[in-house]
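For this view, one protein chain was removed and the others were kept in their places.
Just so it is clear, A and B label the chains in written order, and each chain counts residues from 1 on its own.
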Amino acid sequence: MTPAPPVERLERIWAPRPGVLGWLTTTDHKRIGLLYFWATLVFFGAGGVEALLIRTQLAQPHNHVLGPNAYDQVFTMHGLTMIFWFIIPMTTGAFGNYLIPLMIGARDLAFPRLNALSFWVFAASGVFLYTGLFLGFGPNAGWFDYVPLASRLYDPGRNIEFYTLGLIFNSIASTLTAANFIVSIFKCRAPGMSFNRIPLFCFAFLAASFGLLFALPALSADLVYLFLDRNVGTHFFDPAHGGATLLWQHLFWFFGHPEVYILIVPAFGIATEIIPAFTQRKMIAFPLVAIAELLVVFIGFGVWAHHMFATGIPTVTLVFFAGASAMVVIPSTIQVFAWSTTIFTGLPRFKTPLLFIVGFILFFVAGGLTGIMFIAIPFDQQMTDTYFVVAHFHYIIFGAAVFPIFGGMYYWFPKVTGRMYFERAGQVSFWIIFAGTNLLFFPMHIVGLLGMPRRVYTYPSGLGWTIYNVLETIGGFVTAAGILLLFGNLVVSYFRGPRAEPDPWHGPTLEWSVPSPPPEYNFAVVPTVSSAYPNWDAADRELDRQRLAAGAGVLDEGPEQVVSSFVDGETQEVVRMPHDSPWPILVALCLSAMFAVLAVEKYTVAAFLGGLLVLTLVGWHAKEPEEA
Amino acid sequence: MSAYGIGAAARGGRERPLGWWGAAMLVATEATLLAVMTATYFYLRFKNVAWPPRGVPVPTLVVPLLVLGLLLAATTPVCLGVRAGRARRRAATCGWLIVALVLQAAYLALQLHQYAHDLRRFAPSGSAYGSIYYTLLGAADAHVAVGLLLTLWLLAKLARGITRYRLNALEAISFYWYAVNALTVVVTLTVLSPAL
Partner (left out) sequence: MTIRRLSALQWFGFLAGGVIWFASFLAGTGVSIAVCNPASGRWGIPHDAVQLGLLIFAAACVCAAEAAAVVVFRATRAVQDADPPPPGRLHFFAVGAMVGNLVFFVIILLTGVATIVDRACHQA
């Protein structure tokens, strides 16, 4: 043994490169999580401004804040941004990256450099999409981009190329993250964390990752077909030459419905962390909740055509989708009952994070109930493409998916920054956002029932829609004010907030067992685990301290990480992890240059850049890890 | 390290290295992609009474199946290469991988020849049949091309000796090849189905 104490050796081994270069070449999951966080916040801001533009345009009949062309681009970009550049990267990219290794007791994800590549590809895809918008070529056929509207005949500009290439690009990033999470949760768990001891948060992210892994290829195939139809003259979607327009919808929704659950399941995961922390009670029905998280995504692969009830498909085909859609309610309801029963039977402290979770449960139930109504095929055919649908999915996607993100921001703020946020201002921000959200989306149910169609840039007066639209617009600005208060609170707290203890909430999982903010190596000594709430197992944590004092199990001979067996989490071997690498960002640069020239139809240049990409990948693998 | 009971026995167990798991994830998502494209083929076929459309010849059976046989024949040397690698016999590993590489490269060359031949008779822009025919086959063969690059890279690495890292890569790349072979069989049978 060397004379230096183990923690000092770890500090030296895991020290990042200083300054900006350190951030550009980082492979630390926490730094990448923060990069994802800041990048998605920028896109959230953009999507929010687009939302307010939409609401301002619709505040009055015959309004002309935006013309029809600008409106088409703005509402399409709002949908794309919020789904692909905010919620997914915020949950998987930011929350998942930062927290999953900490919760499973690992020092990093299984493939740290792949993780960095995922971030840079994601960032470049967002820049690519918004470049299109600023050049006047923002995607303009709705986020689900139906053909023939999106075909070259009806959409002759380059708008849809930014859609197809931007989304293929974005799905590369999501697929990399998803694969990384699955392998990490399967193989990098702390000793003793068998499948029945994985935190529910990780089960949720496992489900979302599987969803991404198997759903995104359908989208990619669809986007490739559309790109070829528009640029090479193929006929996938052209019935005059043997193609089929509905093919687009089948493939899009084969991806698109699992996508909806990919958005919501991480929110379930965040709820299952915050509820035990603020009720000081383990989640009831642990195995059922874990399986329900997986089931929601799995059954979600069998419901896609419920988005197509109004397309004239034979009923005998539709019943398959109606049946699965009806039964996906069961795992969702299992979770609702588990969350609420845990709160009722625990000792709830209604701090800001728990308030957001209560709001989430209310919105999820409300949005779920309108969702159940759509299972009835006749009702769906009546209400399709009205504001009732917009109300339904915003209750789910904003109320249920984003509220836990806000709650999670407050909950993990002390862990990430080492500071406490201001509780009173946090609670006020919750109530403002909660009221604003209801004011924004509830009247949409009514205008929808009154027949107002979605995606129209304006509407005539005298139909009884105006008052509801005014209320919605007011609600939109109230919500925006609440969100600004939330971020204002976090920014001020970052500089002025009181110092936080390592474990201010007495949280259930391992991230609360390390200092705030966590050191680069996460855990000085590899923790041992004997339940899904390891921070509450005082004996295990005491054992960790003893082992650290004795210098046992510190793994300080290099950037080392334990690899465990897939099912029962038995330690298998110790591997050396890559640490700080310039290659991910270089590969991402080649890839984005390739996509950029594809958008302007320079195929030879693209092929050349593809060759460069292969060379960078060879460089990536040039240096091998030392033999442990 | 003894605190975790990691012995030689644990290392030699049935659990796979992380690289293999990474390859499994890649294969899972790529298999889904090819399954979706195969489903597209049949979806379009259901709609078109004339499949292939008038003026487009029905694919021939014998030559494409023989060419596919070349690719499948490469499975054996890949498998033998992995065995030799596990036994740390470097020359044998490289030898078997080169045999596989020759067979796989021959497959790809003959496929390219077949495309050139087909393109003279019908284009992807002629009909939906042509569109999906070339896209589906092209997608499968792109995976073969990527596999060739991976094998070439692995050979360059193995030429400088066997390490744990390179053996993990061998496990991952061989798994990739098994999967690509299976997927290519499905895709080839799909595009040949009008002649069956």
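One rule holds for everything that comes next: contacts are C-beta pairs under 8 Å (C-beta built on N, C-alpha and C of every residue); 3 or more make two chains touch, one makes a residue touch a chain.
This one's a predicted model, so the numbers in the text were calculated from it and none came from an experiment.
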item: Displayed chains contacting the withheld chain; value: A, B
item: Candidate in contact with the missing chain, chosen from A:8, A:568 or A:601; value: A:568
item: Contacting the left-out chain in the complete assembly, out of B:49, B:91, B:116 or B:159; value: B:49
item: Sole contact to the chain not displayed, among A:85, A:301 or A:512; value: A:301
item: Absent-chain contact - pick from A:9, A:197 or A:241; value: A:197
item: Option from A:532, A:554, A:577 or A:609 whose C-beta touches the chain left out; value: A:532
item: Residue in contact with the excluded chain [from A:18, A:287 or A:460]; value: A:287
item: Touching residues (missing chain, whole complex) on subunit B; value: 42-43, 45-49, 51
item: Interface with the unshown chain - residue positions in subunit A; value: 192, 194-197, 286-288, 290-292, 294-295, 298-299, 301-302, 305, 309, 312-320, 322-324, 326-327, 330-331, 334, 377-378, 381, 530-532, 567-569
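In the analysis below, only the chains that are shown with their structure count from here on.
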item: Distance from the mean Cα position of subunit B to that of subunit A, given in whole angstrom; value: 32
item: Contact set on subunit B toward subunit A in their complex; value: 1, 3-6, 10-11, 13, 15, 18, 21-22, 25-26, 28-30, 32-33, 35-37, 40, 43-44, 47-48, 53, 124-132, 135, 149, 153, 157, 163-166
item: Complex contacts: residues of subunit A adjacent to subunit B; value: 110-111, 114, 175, 178-179, 182-183, 186-187, 191, 213-214, 216-218, 220-221, 224-225, 228-229, 232-236, 238, 241-244, 247, 250-251, 254, 526, 547, 552-553, 555, 562-563, 565-566, 571-575, 614, 618, 621, 624-625, 627
